Each structure stands twice: as structure tokens, then as C-alpha cells.
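And now, chain A:
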Amino acid sequence: MNTVIRNGRIIDPANNRDEIADLLIVDGRFAALSQLSTLNSQPTELDASNLIVCPGLIDLHVHLREPGFGWKETIESGARAAAAGGFTTIVCMPNTSPVADSPSTIAWIKDRAAEVACVNVLPTGAISKGLMGEELAPIGSLAQAGVVAITDDGRCIQNNELMRRAVEYARMVGVPVFDHCQDYNLVGNGVVHEGYWSTLLGLPGWPSAGEEAIVMRNVLLAELCDHDIHCQHISAAGSVRILREAQARGVKISGEVCPHHIALTDEAIQNFDTNCKMNPPLRTKEDVAALLEGIADGTLGILASDHAPHARFEKEVEFDAAPFGIVGLETELGLFLDLLVHQNKTIGLSRLIEMFTVNPARLLQSEAGTLSQGRAADVTLIDPALEWTFDANASESMSRNTPFNGRKLRGRAVRTIVAGKTAWAL
Partner candidate 1 sequence: MTDPAKSALRWQRKDLLGIRELSAEEITFILDTADAFKEVGTREIKKVPALRGKTLVNFFVEPSTRTRTSFEIAAIRLSADVINIAASSSSLTKGETLKDTAKILEANHADIIVLRHGSSGAPQFLAERLSSSIINAGDGAHEHPTQALLDLYTIRERKSSVAGLHVAIVGDILFSRVARSNIFGLLKLGARVTLVGPSTLVPREFEKLGVAVSHDINEVLPTADVVNLLRIQHERQRKEYFPGIGEYIRLFGLTKDRAKLLKPDCLIMHPGPINRGVEIDSELADGAQSVILDQVTNGLAIRMAVLYLCGGIATP
Partner candidate 2 sequence: MRSREVAKEHVTKNQHNRPSPPPATLPVMDGEAINRALRRIAHEIIERNPESASVVLAGIPSRGVEIAHRIASIIASLGKTPVETGIIDVSMHRDDVGKRADLPRVQASKLPLPLENKTIIIVDDVFFTGRTARAAMDAISSFGRPGRIQLAALIDRGHRELPIRVDFVGKNLPTAPGERVRLRLENVDGEPDAVWLVKEEKV
């Protein structure tokens, strides 16, 4: 089955393309338009007038909850939510049960994904056994089993020596290291940003320094080991400054931003809404401004959701007791388009797409993220101006833990095509 996408604005940052043109997909791969005349059968025509046609979006930071927590999300439902959000490739985190710290668990995830997922699911492996931060997981075997990165996400290795060895080992096997940056001593039992609102509400504070200290640690180790460390969900102004300085010296360190960290500030917690409880926490206006600046100057090169589904009964508890995290796959593109492109004019469309495609693909050393001929035809069609309201109850995810229910957004994916097949359409 072949498809031709007509009259769309093709934005393909990897190939420096931004033009109105047609795009041909033959046998699940991008093909030259010149092949149109030689095809045996008439291709399906899709009209993409007024739409953006870009490489399928990649989300580096997704919790699919399988195996082990199927009441929150499954690989199947999470993949559907991803498709509905415009993503053709998602990278899933290893904090499952069992933890993804063995080749057999990786194999299970890949098999399951091949069976039920409507988008590409790329697993990560744990850095430490059981995410305990004490002994290295079998990183080489995990790499052979097909993990695209190693990370203890949700946890952070406190032992700097262990982290150093993990980075060295990861370099040997050629996978990047993703890190959730949190110094346990500085953060303690913190649940919200340490500042005005934590002081006012008497909630334990999670100071910015708790993130910045580990970002700094990672800069030193990336430099020492000459290998890629990707700092996940950067939330604090100081982290941006540290990353900027390190990147200027050529250190292999990158940073990612989640939509909630620029869409909301810690003021949102004032009614103890556990859907505003995430780790790292929502921070201040000044931090948001610094994140925007980091996005504008390229310090923060990757956009991700940190999609973290939790069931209602788990979130509907005392603020202290609630698990961290929110679902994000379906609001991510709309929020970033609205906030970065429409409202703040931080970046243009092309840069936005770069941050969703080429940049993460480069970190993963993946072939995805471009519309180059011969590559698997993962495409996202975006209506950048479409105004819509997010309804959490209509979500494809199994969970509803979001502070963005009812939020008006501008821009959304209208069709998600994975390997030439429509995985989701509005």
C-alpha cells in the first residue's frame, strides 16, 4: 500500500527542507516523487493543505508501566496515546516490575511492543540492578538486547563512582546515559519546589540545588569519560546555566524539557492538587524564563513528556503520599506549540520539529527523525493553528492524572503515520 501526501508544508530539519511539496511513501518507506509514474497501483492520496508534514515525532521519556503496573498503563494504551499525540517513536523507562535490568525483560518489552504497539517502542535499560544504585546492571547484555539508552529514571545514582563506571561502560557499548538529576540528601522528602509556596503551605521543599548539583556532577563525568549524558526533565535555572557553560566547552551533555515545567509554576500547587505533583517539581517564573532561554539558544535541545501515568486511586490521596508524575503524551505537542511557537515566540516551527525529531534521533543514533528517501516512513501531520480543548476523559491513555484537563491549546497532530500506515488520525 502506497501513499502520497499532497500539498503539505514539508519541514524536515535534517535535510534543511521547508517547502510546500508532496511526499511519497512506497512500501512503508519514503520514496522519490519520480517513482509516482512507475507505481503499479494508484497510491492513496492524503491532502495536507495547510498542514505541516514532518518526520514522526520522537519522545525520549515515557513510562509505559508494563511489565508490572498494567492498571496505570500498558504498552498498547501508552503507544496509542503516543500516536494520538503525534509521536511515532517513544523511549520507555526501565522502572517497571520487574525492573528492565535484564535482557529477558528487554526482550519481553520488545516482543510485546511488536505485538500490540501502534508506534515504535524503544526500551531503555537500568543503570543499576533493581534501580538500587548499588551495583551495575548488565549494561553490555542490555545493549545487545536492544536498549537505546541506560537510565535509572525515577531514581538517581548517588554514588558518583558507580555513576562514573556506568558512563564508561556505556561508552564501550555505545549507548547514551540518561539521568534523572536529584541529590537525595539535598532533596530529602521534598515534594514541591522549595520557595514561597512550600514555605506558605508547609510542604517539604525540593530545592533547585538538588537538581543542579547532579547536573554539575554529570557535566564532570561526561567530561571525564568523554561520553553522552542526557539530563532528563531539566527544571531549574541553575541547571540551564551549568549545561550551557559545559556545552560551550564541547562536553557531551544534553538537556531535555517537559511541557509542564514551562506551562506551570509552583503556584499551581496551592490547592494541594496532586496532579501538579511531579519530580522534579514545578518551579518559579524565573526558572520558566531560564528554560525558555535555554530552549531559544539550544542549550536544551530535546522536548519530552515524562509521561507518567498513575491511576486515580493512587493520586487521590494526601499530597505527601501521592506518587509523582503526570500523563503528557497527548498534550505535549499542543502545549509546546502554543507556548514556544505561538505565545512566547521562543522558537520557530522548524526548530520545534528539530527538537522533536533530529535531536533525539541523534542522541539515540537512530535512523528515525528525517524524511530522507529509503528511511521508514514515520510521518506526523500537524495542524499548527488548530484550537482545541484537551479532555482527559477522552484520552487514549489508561490514566487521567493531568493538570491540563480542559486546557485550551493551539496546534495538534492530526495524523500519525508509522512505517507508512496511519496509526492514528483525528
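Keep in mind that, in the parts below, a residue touches a chain if its C-beta (ideal position, glycine included) is under 8 Å from a C-beta of that chain, and two chains touch if they have at least 3 such contacts; residues count from 1.
Quick note on selection: all candidates are chains of the complex that A comes from, given by their letters.
No experiment lies behind these values; they were computed from the predicted model shown.
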Message: Going by the C-beta definition already given, which one of 1 or 2 is in contact with chain A within this complex?
response: 1
Chain A residues within the candidate 1 interface of the complex: 194-196, 199-204, 271-272, 313, 316-321
